[in-house]
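The complex is shown incomplete by one protein chain, all other protein chains being positioned as in the whole.
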Amino acid sequence: MRDYRSESARLREIVSGLLERGEVELVVAWTEGEDRPRTRETLIGKGREDLLRKVVWSPFCTTSTVTFLKKNKAALAGKRLGVVVKDCDLQALNVLLQEHFLKREDLVIIGVRCDGLAEADLFPRPEGAEVPITSDGGGVTVGKQRRAWEDSGFTTCLTCSYEDMKPDHVVGEYGRKKGKPEWGHLARLQALEPGKRREHYAALFESCIRCYACREVCPVCACVECAIDPGERAITPRTAPSVKACAPVWACRERSVSENAVYLLTRTMHMAGRCVRCGWCERACPVGLPLMEILDLSNDAVRRVYRYEVGRDPADPPFLASYAETDPDDKGAGH
Amino acid sequence: MTVETPTTGAGTGFEPRIVAFICNWCTYAAADLAGVSRLQMPPNTLNIRVMCSGRINPMLVIRAFSQGADGVLVSGCHMGDCHYITGNYYARRRLLTLKSVLTGIGIEPERFRVTWISAAEAQDYQRVITEIVENVKRLGPLTLFRDGRVVARETTGCAEG
Amino acid sequence: MKDEYIPVVTEVADIRTETPPGDRMIRTLRVQKEGKAPFAHLPGQCAMISAFGRGEAMISIACPPNGEYLEFSILLQGAVTTDLQYLEKGEKIALRGPYGNSFPVDEWKGRRVIVVGGGIGIAPLRSVYGHVVRHPADYAGLDIFYGARDSQSIIYKQELFDLLEKRKANVHLSIDRPEPGWNHFVGFVAANLTRAAPSPQNAVAITCGPPIHITVTLDVLKKLGFSEDQVYTTLERKMKCGFGKCGRCNIGEVYTCVKGPVFSLARLRRLLPEGLPDK
Partner (left out) sequence: MSAIRVPASRMEKALAETGWRVMVPSGAGRKGGYVELRAGGRLPRECGDHTKPSTPPKGLVFPNNEELLSYVLGVKGEIEVGPASHTMARTVLYGTPPCDTASFRALDSALLKDMAEPGYAGKRGLLGVIGMACSRAGRWCFCTSVGLSPRSNIGADLMVYPDGDDLLVERVSDRLDGLWKRLEAGAAGADEKALRAVEGKFVPRVLNFVFEAEKLADALEKAFGSPYWKEFSERCVSCGICTFLCPTCHCFDITDVAKDELSGKRLRTWDTCQFPEFTGETSAHNPRKERWARQRQRVLHKFLYHPRNHGHMMCTGCGRCIRYCPVDINIAEGVMRLGGSK
C-alpha cells in the first residue's frame, strides 16, 4: 500500500533541497488546491515556504506540469527549472525535447512513480489536512472513501504501460502492475459498417463546441500558432498586409460537422507519434466527447503498424520527421 | 475553391469528384503520357500538380474531403526515385497514418488512395483513376461532411492578395 | 425592429489615392447613395464596412458631416482592407453605422482647436478640422499638427497645403527624416508640438495616431499646461458588432464602440489603466 503523505513529504524534501542548493531557480510542482483533494500546478521559487508546504503528490495530480511549462515557455525561458512529472508527463516532456521545444540541460526532472490517477470530484472533500490518501493494486482511498481504479474516472490510466523512465530524482515505488495498451474500444468501433462508423463519428464531431480545451491542455500540442486559429497569434507589427490577407483558414469558425471534423482530424494527425495517451483532453472536454476514440485511430497505427514508441527517449527522431524503408504501402482497400 | 458534387444519390447518375494531388516529376508525366496516348479514363478527377508528394500536408486531404470531394488520390514517384531523394518516404508514412484515421472514422479506404506511378506508367495511371472512380461511384457520395459544403474565402489563396 | 447587422448597400462615388501603392497604401473612398450620404453622422463617429467573404472592419468617417457623402481613408492592413483596396469607382460597397460617440464640437464653440495627428491617425481628426473649417466664425482658431514618416506618406496633402496657403488654419507638417525639397519641420510630431508650443488658453487639443504617438503627445500637452479636460483622443480597439454586444472593445465598463471611441483624457483616467496606450 502506498501512503501519499509520506511520498509528498519526500517530494518536498527533494524540491526544497534543489532550491536551497541553487540547483534550480524555480520548480513546477503540484500543490494542494482550494478544493481538496484537487491539486494544481504551481511555480515555486526559493523562499516560498507557503507554497512549498503545500507541495503534494497523489493520484489527484491529474494535470500536467508539462502543459504548464508549455504555457509559460516565454516567462521561463533561460531559467533552470525543476519539474515534477508523472510517467505520462515525462513521456510528453520527451516528445517536446525531441522537437527541441525545451532544452534538457535547463531541466531537473523529478519523477513520481504513478499507479494511475483518480478524479478528485468523485471523492468527498477531506475535512482537515490529516486525512490520509492511500492506494494499492485495487484502488484509491481517501479517508473512509474507497474507489476501485476502474471507477475512478481515468480510463486511459488503466491501459497505461509506461514505467521505469529515467528521471533525475525518483519519488515512490509502483504499487500496481501496469496494464497493456488496449485497443478494445477501437476494435468494437471498427467492427461496424463504415456507414455506421461515420454516423458515430459525425455525432462526435457535431457535439464539439470548439472551446479548444483539448488542444490547450494537451502537453504536446505546443505550436506557437495553431493551424486552426485564424492566423492572428503570430503576426507582428511588421507582418505585411498581403501575408495577413492570404493566411489560410483551414477550419472556419462555423460550428458544423465538417468544420469541427477538420479541426479534430487535423489535431489527430498532428498528434500522430506525439500523443502519449494521457487522456487529459478527453477528461477536460466540457461536453464529454470521447476524444480518445479519435486520437487512438492514429495512436493505433503508430504503435501497432509502425511499432513506434512515443516519447521513450529524447534522442529518438519524431515519428513524422522520420521514415523507414520498410514502412507499409497502401494496399488500396485498407492496410 | 468548392468542389461541386452532384446531389444525386448512389446509383445511376452519380458522378463522383475526385481530387488528385499528383507529383510533377512522375505521376503528372504519366497523366500527360496517358493523355497523349489517348488512353480512355473517366473525367471525374480534378488534378492538382505539386512538386512532390512529400508536399502534401494531411490537412490538404482533410480539407478536400470537407469541401466536397468524394475521393482523394495522392500519387508520387516510386520509393527510391523521388526527385528530392526522400520526399515520398515521408509522404508515405504521413499519408498512410492519415488513411488509418480516415478509414477509422468510416471513410472507406477506396476513397483515399496513395499510389506511386512513374512517368512511364501511363497505363497504371489509367488503371488507378478508373478504379478509384468506379469504386467511389459504387460507394456513392460521401455523407460525413454533408452538412457544410462551405469554404472560408481566405482558403482561395493569394490570387487577389 | 431594425436588424442592426444588415448593412446599407451604397456606391463608391470617388476614390483618391493618398499614398503610393505598396504595403502601407492609403486610399480615400467617397461613398454616396443616390447623391446623398447613406446616413447622417457626427465628427468622430465610425462605420462598419463589409468586405463580403472576408468580414467587416470598423473605419472612422474621415469627413465632416455634410449630408452629401461619407469619406473613409483606408490603410492597407489586413484581409478586409486588402479587399477594399481593389474597389473601383462606381462599384457597390456595404456599410452600417454610424457607431460611437463624437467629438463635442458644439461645446468647443468659441475655443481654439488644436489637432495633433500622426500617420493614418489624422483620418478621424479630419472630421473635426473639416467641421471647424466649415464654420470658421464659431471657433477661435485652428492649429493642425500632422506628421508622417516621409513626404509621400502624408495624406490629404492638397487639402492641407490649401488650408495653409489660404490661411484658414495654422498647419504644422512634419516628416520623420530629412528629405530634399521638404521645407517644413523634420522630426516627430511631438517635437513639432513642443517647438510651436500652442497656448492652452481657451483651447482644446485632440490627438490620434499610433499608440506611441498618443503617449508622447499626451506628455507634451501636459507639459504645455493643458489640463486633462482639454485633451481628447479617439481610440482603436478590435470591434466585431459595433453596438456594444460582442464584448471585446471594452475599457473598464465602457464599450469603445458605444461610449467611445472619443474620450477626454480626464474620462480615460477615470476608467481603468487598461485604457491608456501601452508604454
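Order of writing sets the labels: A, B and C. Residues in every chain begin at 1.
Keep this in mind: contacts are C-beta pairs under 8 Å (C-beta built on N, C-alpha and C of every residue); 3 or more make two chains touch, one makes a residue touch a chain.
The structure presented is a predicted model; accordingly, all values stated were derived computationally and were not measured.
Asker: Among A:Glu25, A:Asp136, A:Asp168 or A:Asp229, choose the residue that contacts the chain missing from this document, as touch is defined above.
Answerer: Candidates A:Glu25, A:Asp136, A:Asp168 or A:Asp229; residue touching the omitted chain: A:Asp229.
Asker: Just one of A:Asp35, A:Glu163, A:Asp313 or A:Asp329 touches the chain that is missing; which is it?
Answerer: Final answer for the missing-chain contact: A:Asp35.
Asker: Among C:Pro104, C:Gly141 or C:Gly244, which one touches the chain that has been omitted from the display?
Answerer: C:Gly244
Asker: Under the stated touch rule, tell me which residues of chain A contact the chain that is not displayed.
Answerer: 33-35, 38-43, 63, 67-68, 71-72, 121, 125, 209-213, 215-217, 229-230, 232-233, 235-237, 239, 244, 252-256, 280, 283-288
Asker: Considering the whole complex rather than only what is displayed, give the residues of chain C touching the chain that is not shown.
Answerer: Interface residues of chain C facing the absent chain: 1, 3-7, 9, 52-57, 77-79, 81, 88, 90-94, 211, 236-238, 240-241, 243-250, 252-253, 258, 272-274, 278.
Please note the rule applied: only the chains that are shown with their structure count from here on.
Asker: On a C-alpha centroid basis, what's the spacing between chain A and chain B, in Å?
Answerer: 35
Asker: Hey, how far is the Cα centre of chain A from the one of chain C, in Å?
Answerer: The answer is 49 Å.
Asker: When you check chain B against every other chain, which residues touch at least two of them?
Answerer: 154, 161
Asker: Two-or-more-chain contact residues of chain C, please, as numbers and ranges.
Answerer: Expected reply: 79, 82-83.
Asker: Where on chain A does chain B make contact in their complex?
Answerer: 186, 189-190, 192, 194-202, 227, 242, 245-250, 252, 254, 256-259, 261-262, 265-266, 268-269, 272-273, 294, 297-298, 300-302, 305-306, 319-325, 327-330, 332-335
Asker: Which residues of chain B touch chain A in the complex?
Answerer: Against chain A, chain B makes touches at 58-59, 62-63, 66, 79, 86, 89-90, 92-110, 113-116, 131, 143-152, 154-155, 157-158, 161.
Asker: State the interface residues of chain C toward chain A in the complex, per the touch definition above.
Answerer: Touch list, chain C to chain A: 23, 76-79, 81-83.
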